[in-house]
Each structure stands twice: as C-alpha cells, then as structure tokens.
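For this depiction, one protein chain was excluded, whereas all remaining protein chains were kept in their positions.
Chains: A, B and C, in written order; residue numbering restarts at 1 for each.
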C-alpha cells in the first residue's frame, strides 16, 4: 500500500492536470490559445500513475495530447501555459505550442504532432541508457491510434531484441479523432501486438490511478533490472473529444456518463476519505490551493511577452 | 493427392527456375547482367507451390529475389532474360532490370527493390478484388527481412480488418543480406506477428513443394470464400547467398549441406519415381528439355537489341 | 449532388468546389474510390468529404486506420489493379510518411513496366500556413514532389480552377498530387457546372500587365493580385501568372509573360531555399535572359520551421507589401 504522501501526490497531480486543462480550454475559447489544442482531461490517471513511478532522470516521450504528461513529469506550469499561448517564456519560446513542448530538465523528449512519431524517440533514449548502463528508464506514451502505425512495431521489435529499458504505454481512449478505434483496428486483445515480440503485455484500467501506478511500477522495475520492455494498454477516455471545439456528435450520452462515473479523481478522493487517510474538508482545501496555483500560473503566462522578430530565426542550428 | 499432371507441373516449374537462375548467374559472370542480381535457387518450392495454387487472374507481388515468382506465375522466359540483361524486349524495356519486373498479363504487380515495398501493393489489389467481388486473390511474397518493416504490420491490420483476399507469404531463408534473421528479430514463433491481428498464421517447410502447395491452397480457398487473409511462413534457403558474387563467408559448410540435403527438386523427383508416377529416365528427359528451352530463351534474349535513346524518356507519364 | 451545392447560386467555396468535383467524378465513374483517415462517417476533419459516405457507402468511401504508408501503398496497388483511388493525406507534413510508396513505387511503375501498368490516383492533401498549427502541421513541400519524374503536381488558387483541375486529376492516368492551401478553403467564386475540366499543365494569366510578371501558385496568387493593385497605384502594371500545376510545368506561358514585361518575381509559400521559386527563377534566367531588365527575384517563406506563435507565424507568409517592396527594388526604387 502506498504511503499517504504518495497518495496525495497522485491526487495532487491529477487535480492539477484537470485544473490546468480547464484553464487551457478557457484560453482557447478566449482566442489566446489558437490552433489545435487537445485536452488531457479524463486521462489523468495514466500520466500521474506513470510518472509517479519514475525517477526524475527517467525519460518520457509524449504525444499531441500531452499537457498531462508534462505536468506529471514536473514541468513548470507557467512555462507550459506560456508555450500553449505562444509566449516567449514558454518551453519553445512559444514557437512550438501545445503539440511541441520539450523539457530537458524533466527529461521530457517532447509532446509530438506526429501520431506515432515519439515512440522511437523514447526507445532511442532507452537504447542509450542501456549502452551507458545509467539505469534510466524511458516511457513512451502514445494513443490507441498508434496501434496501427508501422513505426510502433519496428520500435517494439528493437526494444525486445535488445532488452531495452522502455515502457510502452498505450492510452486507449476509444477514438482516434472521430473514428472509433475498434472500427479500424484488427486483432483482439490489442495486447497481442506486444506479445508478438515476446514483450510482457497487459491491459489495465486507465481510470484507476492506483492500478496504473502499480502496473507501471512493475514494468519500470523490470526495465531497470535489465529485463527489457513492457507493453501496457490503459483504457481511458477523453472528456473533451479530440480537440477543444469538437462537438462530439459521434459519442452518445450513455457512453459519456459511463466514463464520467469512472472519473479517476473522485475515485481516489472517495477512497482517501473512506479509508480515513484524509478528511474531505482537507481535500477541498487542497483542491482550492491547487486551483489557485494553476490560475496564478495562467495569469503569469498571460502577462509574458510574445517572442520578438529575432526569435523567428533563432535555434535553426545548434552552435 | 495431386494428379500426375499437377505433380509434373510442380516439378517442371522448379526445374525451370533452377535452370533459369543458372543462366542468369552465367550472364552476370559474363558481364551481361550487371547490377544487383539475387538468385532464387533453393527457394523454388515456395514460388511454385504457391503459384500452382492460384488462378491465372490472381495477383502476385514479389520482391528483389523475384525471378522465381515471375516464372511460376507464367511470364515468358525470353522476356524475363531480356529484362535482366537490359534488352528492349524485356518487360520494362530493360529499364527496370532484375528487381523491377512487371507483367500485367500474369497479374504480376512486380518484383521490387524496396524491402517490404510490395506488401501493400498486393493488399491493395486484394482490396479492389473484394470491393468488386471478382473472386480474385492476391499473394504478397516477401523475405524474412520484412518481418521487421512497419509497412507489413500496417498492411496486415487492414487486410484483417477488411477481411481481404490476400495471402501473405514470408520466405524465411534465414538471412537478410549478411545478417542472420534471428539476430535482428524478436518474438518467437514469428507466426505471432500474424496472429496479433487474428490472422490464421502458420509455419511450413518451404523445401517441400507439396507442403507449400497444400498450405497455400487452403489459404487461397479461405481468401476466395471471403474469410480473409492468411500469414504463412516458409522456411527455405538461398543457395547463392544474397546476390551473385556473395562469397557467403558468414555461412558454414554444415549449414549449407544440411539445406542442400533438403533440396526441393530431388525431394519431389525421388517421390515421383518411388511412387512410380514417372520413370527416372523420363524425368531426365524432361530435365534436358527444360534446360534446352531455357537456353533457347536465354540465347533469344541475348540477340535482342538494347533500348534506344528515345526509350530513356518514354513512359514517364501515362497518356 | 453533394449537400453543400444544391443551391442554384453557383458561388462556391474552393472546398465545396472540390467536394463537388469529387462527387461528380465518383458518380460518373464507379472506379473512383476515396480512402483516408476520417473521410467517411466523419466527413473529413475539415468537412471536405462531407456527404460522400452517405451517398456512395462504405465500399467507395473508406475510413482507414492511422497507417499512412500502407494506406497509400494499398491505393497504389488498387490503382495498378484498375481502380482510380483518391487518397487523402490529412496534412501535407505527413507526406513524409508516404514518400517511399509515392516516389519509389507510384511514380516509377509506369516507366518500369514499360507502360504495362498505370497508377491513376489522386493524393489529396492540405498545406499552408495560417492556423497556428505549429511546425509539424504547416509545411508546403510541393517542391519535393515536383522534383520527382512521373508525378503530377496541382495547386489550385480558386474555386473554379480547383473543380476543373480536380476533375482532370481524377481522370488522369498518373499519380497526381493535389495540394490545397487550407487558407484558400473559403474563397468563393462562381463555379461552372459539370463538364468543367482544366487540363493539367496549363498556367493561366490571372491579371494582364506590362511591366513585371509575378508567378505564383494557390494562396500566393491572391497575394500577387493584391500586390498588383498596390503597384498599379505606383504606375507599375503587374501581370500575375498562376502556374496551377508545377508538373507538368507550363514553361511556354512562363517565358511568354516575362518576354513581354522584362521583369519577374517568383512568389511562394514554401521554404525558399531549394524550393519552387528557385526552379521558376532559374528557368526564366535561362530562357529569357535577353529580355530581362532586372534580376529575377524570389520571395518565399523564410527558411525556418513554421512557428506556432501567432506573432511569428504571419512573418513566414509572404505578403503584398513585401511583393511591392521587391518589385520596387527591381526598379532601383520607385520613390
């Protein structure tokens, strides 16, 4: 059983992400965060359950729905907001935006606009960790859509072949854009995609942060011990559809309600209160504190300047 | 049990390919067939066992080691030779060469210089056959090297998803260029790569033309009946190494002899004689006849003119 | 008729004009099928395939997994076997994922098979800058495609052209890349009904002029036209040549224009270095040297990843003021 501190860390992480995404939604609706913004709300248990099982120098590589991973791995909220609204203090000087957030300080190889594009990046970092014997582990986060991208299979093969310390994490939220994953994906269960390479593979409830944490912890231990990769599928749900503005006409209310009833945040808070780890009042206080922190960060970001003309051509080449 | 005629068709097919490849080797050594020439000798049972299970309007798509497939599907020997030595009467006017032989008359979507490149071509032809309800089947031949190319997995997924009439045939000759396939390929058995997509998958002896024929026939029936793809792996061997000129220092004699002892041609001929289907003398006659035919075709090709300057720019665009 | 064009008013957006072309070609030729991500029940992420699924059904409008390489390869195979697929690659940036099947297979099959097989397909893709989509969703790699023998490359600037060129593309027996700048999607104009087919390989002079020729494709044509208005005020009469297709390239029309005007500016929305403005400028320099009163100038996107930042993104789109400035430079100032 996890310590109270760890449990609160999980709770804090999920609530922070949820609050962050709500601010992003507002920013988008206010025209501050234009472009394609994909919210992570609903999937918090996956990012938080995973990143709390990692060391600070373990790598992650994320995808287009990646704010949650950045937060869970420890990026600064104001710099994240700043990037998402195109400000100079953002992680990419506002030049990357939501789908391109890189943070070397947290060993985050980036969110990514190419579906499947970041899978080999994590695998490559794992290759180097193995060659150098650093004990680092790399996590590759990807959506269910990647289950059909060739580069995933190529990466799985090399990871298995060389026993690389990488954990492949598929966040199956049921859809790729507006298409149901089950309509475009053959083979059941999907875990067989990992098993084909003799990689330990399993499916776990992605709405239960404790289950995620436990499953990932085992995989991380395996990786760190030199026993190679794991392929984990977490069933989860994107509350806001594909991107802010998606009317989600393709989803029915029943489905939405089912998943809302499985929301990972109340699930954890109810458990915490029931098991008397903490009082509801204290949680409410924590919620308020987190929300305040997030809003402060958002406001800080909004006050930041936009990049200037010189920034257009900065960093084309590294010195 | 197959009829005597069918058995002799199998025999004739394999002997023709073997004799053809011997002529190609001579042509290469004589400087007539420059470039990269990959001989099919040793793998005859796969091409012949497969193509004899197909209708004439079934599609095949082949790879860089593809002379055998073209012959087994019924291309004209002189035009094949002509292409391989760059003559105007070749299937591509001598502009494709060994790795780029296309024959619409035999529904051959081409040999191919890109490892894995032809897999989706066959799958696409199968898609159309299915949409049109023509009852045609497509066979995708590929080497073991393709077991690690992403495009294979993407194609398998769509073939399974849409129940396409395609038979995926992996010719596992143990090596990709100079690298042992087992050294670069994770997951055992390799058939799990097909099973991950719920595709009926199996491994069969690729040195036994009857076994190949039987396995493929079942798969073709399945495909024609609308029951979707199959994934077949045939273990086989390339006697001449990667390409003509390969000294094969990476292979030991023991291995070579083991495979020679499993040669599909004597295996069939011994069976034919033992089961009194035909006398050895008649087989010897047949051998001589086939060899003569092949040599005539080779000589015809050698007499053909090379393409002329205008052919350089012909067929850039279709009218 | 597709849902959006039932109006008798034929004032259509470019997006709807292409949709109409697609509808008409699918109706008149059973061999035309549409393949891509979200093109079916969803009707396209920009609603660019709306209604097609309902009309033509799942056998002709095929939703695919996210597997760009193999989807495109399947289309090549289906085309070789006798169909005429339209394949959508959602963003031009993802062409990077289909390059092998496009360049090493589709472009060369007709040649390698000595005419034995055709590959009649249309690869439709959205390009361009302007939606704050960031560096991986804003590229215009048309120069790459025009470099490859065997491919045709079409880039319409107007709704009417888009319809006529798309219909020609579908009927063409070669792999045709049809690139639509998303920023032109809502441009409206009167679009002819039905049999309106514009042959691939014909540029069009969109505005006649006497003093300087401005060459462009798709969105940049409008930038050129706007600049031409400004220049008129300065008494410079600019001719605007819309290339419409990069391959085949209408060299005759290109050269004829500059022979008349003596000055040329080539404009484009793609990265400048080793981009399409280079080819047009070099061609003019080679074939019309004796007619030139000034160096052939180029104006294209700066050589930087297209930034997300709204403040910076617009700086990567050549604008009318810059065109005017470049032309002014050719005159050594117009003061």
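Basically, contacts are C-beta pairs under 8 Å (C-beta built on N, C-alpha and C of every residue); 3 or more make two chains touch, one makes a residue touch a chain.
Predicted, not measured: the structure shown is a model, and the values here were computed from it.
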Practice prompt. In the full assembly, spell out which visible chains the left-out chain is touching.
Written response: A, B, C
Worksheet item: Quick one: which of B:66, B:120 or B:145 touches the chain that's been left out?
Response: B:145
Worksheet entry | Options A:7, A:37, A:80 or A:114, residue touching the unrepresented chain | A:114
Discussion item. Out of A:59, A:142, A:175 or A:259, which residue would touch the omitted chain in the full complex?
Written reply: A:59
Worksheet entry | Residues in chain B touching the chain absent from view | 34-36, 86, 92-100, 112-117, 145-150, 176-179, 183-185, 250, 306-307, 309, 311-313, 316
Worksheet item: So which bits of chain C touch the chain we can't see?
Response: 93-97, 99-100, 102-104, 107-108, 111-112, 135-136, 139, 141, 143-144, 146-150, 246-247, 249, 270-271, 273-279, 281-283, 285-287, 289, 292, 294-298, 303-305
Response to the item:
Listed in rising order, the chain A residues that touch the chain left out are 59, 61, 90-93, 95-96, 100, 102-104, 109-110, 112-114, 117, 119-129, 131, 138, 150-151, 154-155, 157-158, 161, 314-319
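Simple rule for what comes next: only the chains that are shown with their structure count from here on.
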Worksheet item: In angstrom, rounded to a whole number, how far apart do the mean CA points of chain A and chain B lie?
Response: 46
Item to complete: Specify, in ascending order, the residues of chain B that touch 2 or more different other chains.
Response: 150-151, 154, 157-158, 161
Worksheet item: Among the residues of chain C, which are close enough to touch at least two other chains?
Response: 64-65, 67, 69-70
